[in-house]
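And now, subunit A:
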Amino acid sequence: MNLFRTALFLAKKDLYSELKTKQILTTQIIFAGLVIVVFSFAFDPANNTTKAVIPGVIWVIIVFAGILGLNRSFISEQRNDTMQGLLVAPMEAASIYLGKFLANFAMMLVVEIVSIPFLFLLFDFKFLGSFPYFILVIFLGSFGFIAIGTFLAALAANSKSSEMLLPLLLFPITTPILIGVVQATKIILTNVEKLSSAIAWIQLVTAYDVIFFVVCFLLIDYVLEV
Partner candidate 1 sequence: MNYEYMLGAYSVAWVVIFAYMFIIGKRHEKLKKEIEFLKQLDK
Partner candidate 2 sequence: MSMNLEREKAVLPGSQITDTKSLNLSKLLFSATVISMLLSLYFIFIFAEEETTMHAAQKIFYFHVSSAWLAFMAFFVTFVFSILFLIKRKRIFDTYAYVSAEIGVVFTIIVLTTGPIWAKSAWNTWWVWEPRLITTLILFFIYIAYIMIRQMDGVWDKKARLAAVFGIIGFADVPIVFFAIRWWQTKFHPIVFGEGPSQKGGGIEDTMLVALLITITAFTILYSYLLQKGVSFENMRIKVERYKEKLREELEK
């Protein structure tokens, strides 16, 4: 489908330009690493209560590293006015959204693959839970977060103070995802017996992802108007 192909083109362009400098990826990974180290100082890894904190920490690093990447995804289009070029090109606004989303999501996955094992390492966390479900939850949570984040980044990029505006916009809208995903992670990592509740949370997050992905798809035309 034409929509998807142009989106892939755009995503490839973004990822190539990112791979050349690796600037944003390194910033995100270093930031995640710093947060993990600070948390490992703040919480005693041997203590049992620390185990309860780990799901939260995972999502804190995902959220904050994600915001770093999301900001740049549309700001970079303001130099040399390439945003106009994208809008004039024979592709729909929805492909721009989809392409940016795919690029951001790919970067987010890379950051997660690097930082989460590092987190488990530093906290000496025995992975007792069920691995496939864990991957699923991380995937779904990042998906929803990046979907809404890309949309709101496009919105916030119109402002001069976009770095301040984006977290402000992002926080209220992604709260249900965060609640659901932290709860699910907690259950999967610590007491796996209650897996049914985790599945319930996963269903909620999936529904939310689908609803908001569609809504963002529909409304992106209004945001990216000339």
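The set was built so that all candidates are chains of the complex that A comes from, given by their letters.
Methods note: a contact is a pair of C-beta atoms (placed from the backbone, for glycine too) under 8 Å apart; a residue touches a chain by one contact, two chains touch by 3 or more; residues count from 1.
Predicted, not measured: the structure shown is a model, and the values here were computed from it.
Novice: Pick the candidate touching subunit A in this complex: 1 or 2?
Specialist: It is 2 that touches subunit A.
Novice: Okay, in this complex, where on subunit A does candidate 2 touch?
Specialist: The touching residues are 152, 155, 158-161, 165, 168-169, 171-173, 175-176, 179-180, 183, 197, 200, 204, 208, 211-212, 215-216, 219, 222-223, 225-226.
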